[in-house]
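Following this message is one structure expressed as structure tokens.
Omission of a single protein chain aside, the complex is shown with its protein chains in their original locations.
Residue numbering begins at 1 within each chain, and the chains themselves are lettered A and B in the order written.
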Amino acid sequence: MDRIPILKMGEHLLVTIQVDMHDQIALNLQDDLTNQIAKYKAKAVLIDISALEIVDSFIGRMISNIAGLSRILDAQTVVVGMRPAVAITLVELGLTLDGVRTALNVEKGLDILRTALKR
Amino acid sequence: MTNVGCDQIAQVIQKDEKIILEQWGSYQLSSFTMRRDLISENEVKQESRKFLQLFSGALQNNKNDKLTGNEWDDVRVLLADVSLSRAKKGFSPSDTATFIFSLKQPLFNIARENFKDIAILAEVLWNITVILDKLGLYTTEVYQKGREEIISRQQQEMLELSTPVVQLWEGILALPMIGTLDSSRTQVVMESLLQEIVDTGATIAILDITGVPTVDTLVAQHLLKTVAAARLMGADCIISGIRPQIAQTIVHLGVDLTSVITKATLADAFLVALERTKQKIVKVAV
Partner (left out) sequence: MTNVALVLPIQSSEDIVIARQKVRELAIKAGFNVVNQTKFITAASELARNTLDYGGGGYLTFEELINGNKKGLKLVFEDQGPGIDNIQLAMTDGYTTGKGLGLGLTGAKRLVNEFDLWTEVGKGTRISIIQWT
């Protein structure tokens, strides 16, 4: 599998990363998401990484990029479900993903997006 | 060391087992280091009898003077048990080694009785000394290892005890930190905080540093790391309990805490947390 499916739910785009991604899959995801935000005029992107056992600086950078790109395209991004061990490792690695919104799980992530979109 | 020497010693030990046990027992019990408060006389006697049996058996089959052969396996296992159990009971290393060293006198006594030839006696005594010294050192080594295990376990327990994470209110956690915040401590704090965030679904955590004596750049860095890790999990942090002199050091050191909400007291922080989670506590009119 070379592409990660992106689900469209109204104004939201939903991505669940389930595989240990090699670099090309990550780059494809970045491209696909940018295209779909533009195509559907999506207002919010939710990325669920609860299945990811590690996030290295490459994946970390991809997440930052997606958040940055969607901001430019006028969409909000929330990253949800990061595992505790992954969070500790990222901080130790020196990657704090500043500028990326986070939430504990999909439910809380959707809450954040709903509140943000109301304004 | 000749095998004949060891073999003969073993035979003598088996012959005079009763006498040796009696003498050895009384040496151990009368020893200055005997801790009657920690171990019963009966226990000492049982350990002694078992050891002597295995010891004479191993001597009989002894192949080299390094005591590395598998004929010594049983002896080593028993000694390891004895040393470890004594380490756990709180014996000192010399209390523990005395178990072996006090066997020298009784063995010398029976050697003198049984070997009348001076040259043989000298060899026998030498052999006994070499072997018992090795076993004695072995007990000390095992004892040391046992203590190290106990210490590292206690350290871990202390770490976990000293960093409780409490749920103050729905969605609000608090970590009252007491003592110095080093990197291993930070690690434990982070792990328990993040796990608690997962378990309770909390969205805000208060790190209270009232009990942290000093905040230097390193401690500040550890605090910021904890804040960053919680944020990655979707929870915001408030640092409370910053005393005036700590505020001064923070500014003096040029530590940037602007990205974190700071409050003077835990109560102030709690109010902010309630506000953030859209909750309110009101006084009830009676």
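General observations
One rule holds for everything that comes next: contacts are C-beta pairs under 8 Å (C-beta built on N, C-alpha and C of every residue); 3 or more make two chains touch, one makes a residue touch a chain.
Because the structure is predicted, anything quoted here is derived from the model rather than measured.
Checked against the full complex, the one of A:Glu11, A:Asp32 or A:Glu92 touching the unshown chain is A:Glu92. The chain omitted from view is touched by exactly one of A:Leu33, A:Val55, A:Val100 or A:Leu113, namely A:Val55.
Summarising the interface, chain A meets the missing chain with residues 20-24, 53-58, 60-61, 83-86, 88-89, 92-95.
We adopt the following convention: only the chains that are shown with their structure count from here on.
Contact residues of chain A toward chain B in the complex are 80, 82, 84, 86-88, 90-92, 96-97, 102-105, 108-109. Of all the residues in chain B, the ones that touch chain A in their complex are 187, 190-191, 194-195, 197-198, 201, 203, 225, 228-235.
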